[in-house]
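A protein chain is absent from this complex, but the other protein chains hold their places.
Our next item is chain A:
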């Protein structure tokens, strides 16, 4: 959950605490826009109805009063009537009132200067909609409307009026602004409240996410009680369950470590008999050499040969005991892997191989600079376990192979044997399963634990002829690097 992961142009990358309130706000705005549109439309319809109603009543009475004058083409009577009707329009803001005959010639208007008597009515008057078709437009502050004047079923003229609708439009604008301001404030308020509430809710998720995200291969961290929500909420129990999980994981890791240590001891146990044999074998020779020295102490050539024999025998014993000591000590404090560690493996396994008349085909295709990023003891343990396992599988006179190479930032360890191949149970232990109850298979499980701990992978393949090949791949640049 680092800040650098967010980018303003990628809303998907925004934190939930921003996205969720934002979506809520957008929904609110959407609803507000729809609602405002409906309100304004309804309001406009009401205004249109109102205008039509008022204009209809007005023009009905005016046309009734004008009827006899229009019928007689009485200019003065018409003028006098429209002039008085114009002043008696009440709430209806009449801007002009014009009476025309049935051929659209103006008989008289309230403002004869604007609409002179005897002239043809301007097109705006002739095209004026009837009251039923009257509706307001936002762009026009005045509207024209007309009513036919009918006498005994005959059209004798028209009453045309211009109405100032500025007041209606002002009301519409005021309603629009009220809605905009009201909705904006409500949206801001609700979005703010939503942000606050959702942030509070999401904070717990964030805490959980942070603690879960902190896992970099070194184990999960428990959520401290100070970070728990104050009340016993679902999040509190979720945190509790998470902490239990973390504790369980820690226990699992601890058990795995102990298993690993146990496996090491098992390996040592298995080695101890061969070690005794290895020590015992040269001991006979060495004792013979001592006897020879006693017998021929005056013969310098014999003394030199026997001393050389003693030296080589003792040196061999020292190397074997040193390798055993190093291996036994390695679980306490690890060291960077080197070629010496791999050579030591030969020393450790050779007595076992010799006992079974087995051959080891060993190829080390890497240098110390490459190896040193890996923990020596852990890798040694992996290989030793695999070699011992291969040796056991290969049987009397069999052969095992160890091939250590690098491949694209990966250390590749191939251990092959000429045995009958890996049993299904062993394969399971190596890849997913657990050790059997009696401790058998601890070695293979230990290989899996350590390999996974180093971020590596395990592959098991059957060789074409016979036997099995186990391939361990270990990343050469593990996160954080290996530090002694």
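Rule of thumb we're sticking to: a residue touches a chain if its C-beta (ideal position, glycine included) is under 8 Å from a C-beta of that chain, and two chains touch if they have at least 3 such contacts; residues count from 1.
Methods note: contacts and distances are computed from a predicted model.
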If you had to name the missing chain as UniProt does, which of "Thiolase family protein", "Spore germination protein", "Phosphonate ABC transporter substrate-binding protein" or "Anti-sigma factor antagonist" would it be? "Phosphonate ABC transporter substrate-binding protein"
Using the definition of touch stated at the top, determine which of A:68, A:116 or A:365 touches the missing chain. A:116
So one chain is hidden, and I want to know which residue out of A:67, A:80, A:104 or A:261 touches that hidden chain in the complete assembly. A:80
On chain A, residues whose C-beta touches the chain left out of the figure: 74-76, 79-80, 83, 108, 111-113, 116-118
